[in-house]
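Other chains dropped; remaining ones untouched in position.
Per-chain numbering from 1; labels A, B and C assigned in written order.
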Amino acid sequence: MPLTSFEIGYAQEALGRRLTREELVLLEAEWSEHCSYKSTREELKRLKTEAPLVIVGPGRDAGAIKLFDDVAIIARIESHNHPSALDPYNGAATGVGGIVRDVISLGAKPVLLADALYMGSGRTRHSRWLSKNIIRGISDYGNRLGIPTATGLAWFSEAYEKQPLINVACVGIAKPEGILPGSVKPGDPIIMLGNTTGRDGFLGSSFASKPLDESDVAAIQVGNPFIEKLIIEALTEAFDKKLLSLVKDLGGGGLGTAIVETAAQNDVGVVIHLDRVHLREPDLEPFEIIASESQERMIVVPRNEGALGELFSIFDKYGLEYSVIGYFSKERKVKMLFRGLPVVDLPVGLAVSPPKTPREVLGREPCNKEAPMLRNIDLKEAVVKVLSSPRVSLKAVIYEQYDWGVGGRTSLPPGYGDSAVIWLMDNTKRGFAVAVRGNPGYTRLDPFVGAAISFAEAYRRVASVGAEPLAALDNINSGNPEKPEQHYYTLRMIEGIAHASQALNLPVIGGNVSLYNEDESGSMIDPVASVLVIGRIEDVTKALTTIPIGDSPLVLAGDTKTELGGSEVQRVLLGRGYGRPPEFKPIEEKRLGIFAKEVSEKGIANAAHSVSLGGVVATAFKMAYKGGVGVTIESTAICDCDPVEALFSESQARILYEVKREKLQDFLSLAKAFDIKAGVIGNTLKDERLFRLTHRSNKIMELGFEDVSEALEGLENLG
Amino acid sequence: MRRVAIMKYPGTNCENETLYAVRNVSKLDGKVVWHPDFKAREWDAVVLPGGFSYGDYGRAGLIASWSKASRELLNAFDYGLPILGICNGFQVLSELGILPGNLLYNASAKFIAKWVNVKFHNPRGPWLSLISDGEVLPMPIAHAEGRYYIDDVEPIIGEPWAEYLENPNGSIQSIAGVSRKGGVALGIMPHPERATFPWQSLKYTTGGRRIFESIGESLRRGW
Amino acid sequence: MQGYKVLLIVSYKASARDPEGETIAHELRSLGHEEVVSVRAGKAFLFEVKAGSEEDAIESVTRIASETKLYNPSVHEVKVMRVA
């Protein structure tokens, strides 16, 4: 959004002169919420960002950790909410494109994509149109790049009917010593690589920093995955030959922002000849060249002069366009020239330091309106309703459009495990696990606890396959920071993430904040924090799936309380969530995580599933249905309380296991050794394809597969 | 050691895992070759791996078929070099007319990625030598344009060919793969290189491994 | 009421990029077809609709396409034409 008169005055005073049009545009992008994080910068400092294995923390295009001594993981998450509301197909597609470029900027080979999608109810034509095109956009772009989209989440609610949230993440691998230092020195030439610069996507980032308005359609960008694929190929070759010292994505804010940020990080100045940039339209004006957000462009800096020739011949081989547009300089100024005339001349320090924007926050305790009691309800109806909720039902219609297996590394594909497990394919069995979680139902009721739970759930899903959680990334999606009652949610979610990262002792190596998610009437979407957790797994063959094999005991590990606040059963029966979300239990989560790793290493379970939406009953029934085996559950074995509470409670820190029959005692003793409550709650069956619930051994409900298949497969008509 | 070229077009995606399988399972000397550099005479076999050559623009495999590698491939086909096209590679070979028929848009009009069961009929030739007739091998598919179509299937089912047990894309006669010259040139839509090691598959099946073992053995025995 | 054939073409607006068309044009030129200045790619839908007149037929396809979101007015342009 345009600079405020206060901000313009601040800049002009610092310079002692008026800003040029080009400088205005540059500062407008650089000082936008999207690029400067002016409303959240202070709060984000509370996150735990340090740990021995962190190689690169937040601040650069992506974060990096050491996975093994000889393998680094590079990752980044980002939202593409605003563009996707207007052009769901290209909005989602270019979201994938941008996140992948961020990850290659550190010298990585991208090997995994994950997506967290918060979409409309599916009951209106508009929301179906949005979802369908969002999914197709991710599919078309990610598949063409040859990067598997192997995990994600899909949430559906009226709150996103017109304003969906699209969070996408990319994970790459590199040798630790192969991570680009990202450092440049005066005299280094700057090469612009990839797509031509055009008027498309003009000032997209400041457009993402204000409420939506139909007149913004000029900012729509069409993604070109084919060019991006060539960029990946070319840069991979250049990385192997060690030809580069810096690679940077031209993302939000375009060339201007990328240049200014690089100069600031390296404490150097920069001189850019705007007329040397390769253009799509020859008549582009200098301010347009600075701010254009045309996709699939990067700046690269060669390691040394001698590398230039070899670099160019790689670009030529792949038919990529490039131009040498300037160089870094000693004097700490951003200078841009057009046909020899200076159009920008700003101190680097000024360009990256917007004046403080005071934001008010209206503290509002979570609205703890207690829920109407959910007892003596028709259990069968409740179960079917929960299973047919699009948030709970099977997601194959989404992930089967994604090439989850390209690369040959996908050891646990979507639909088969709590997290994606990716094999390194390096003549060992080593790999890593990734899960992404977010629950707007909880964050709407309590942004602090809700965000912490997102963190815990992603953590638990990585642990339940048998991996050791190592690092997290978060994506905050929230409302208008200029409205105190909305900004409250943003800050409380950040605090929740900070608290969880400290309590679970997991560093946050990157994140993204998307604000101004409100509709034309000014009401906020359901705010949500997506959290992605990455874990290490020594032997991918030991990873536990969520698919049971039947005829074995079902054991619930973890304590169940009567926690129905913000639960799925409330939403499907009462129309919305009430009360407080379940308690965030970091100590239990950590203990359960270590236990889960031992379970997988000892090979004493067939299947494991973190318990979340819809409680034990939804978790168990989905597992059984996918495995084609029946299941019986005794409600008092979960919790000696009302069956509704036992079955649908969403208490945290629980994993449901199908334990190997002959290893049951080992399993229970191991749980005991960890001081984890664990007990047999039922059995999987072999020949009967049914779901049976009992209460004190009396049958209280029975359903056949055929009674729930329509419910569970209900998403089919979405795609 | 016998040499296998793994052809790379702009947009090819599956060359690395294919190479990994050729080296570690076929135990052959594999190498990824950039398409204009491909000289058929330098190789004992060639694989066209999966991906989206030229973004699949126009039609899957179309623009890749304009490459100058095509003349080499046509030539190689004439003198009997073993050629395998997987997914996009199959699409390229069909565009080139090396393999009969066409791969049209899936009946669902969507990209589909899932595990399928593939039954091999009359398996013969360098790529299928270790597979027995009627054997069912599970492998994943991942494609948008895999609906096999041809006016007359008779000549196809006389040669080695592959069939989906459950037709995922509307292919005529559930055709998943076809061949010519008794299996010397083979095209399949499913991805054997993603079903080569047990941990690539949930069910610990390795349906694709047999293809890589076959070519290894065949070439060593002197195909 | 009579059957009319109406062609609906959906392509990106001229201000937006068109990766498919650009790639095809580029590759055609490098094959030697220098006369190709540009290609824009799009989707074609050939409707047969019952209508009282040709104008009605065109009107009805235009309306259906926009109501059912066969295209996105913020990025696409459409052409509707009668064909024989």
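Definition applied: contacts are C-beta pairs under 8 Å (C-beta built on N, C-alpha and C of every residue); 3 or more make two chains touch, one makes a residue touch a chain.
Since the model is a prediction, treat every value here as computed from it, not as a measurement.
You only see one copy of each chain, but the structure file as a whole lists A x1, B x1, C x2.
Basically, only the chains that are shown with their structure count from here on.
Between the Cα centres of chain A and chain B there is a gap of 35 Å. Among the residues of chain C, those in touch with two or more other chains are 19, 23.
Multi-chain contact residues of chain B (touching two or more other chains) are listed as 54-55, 57.
Residues 19-20, 23-24, 27, 31, 41 of chain C are the ones that touch chain B when the two sit in their complex. Residues 54-55, 57-58, 63, 66 of chain B touch chain C in their complex.
Those residues of chain C lying in contact with chain A across their complex are 12, 15-19, 22-23, 68-69, 72, 74-75.
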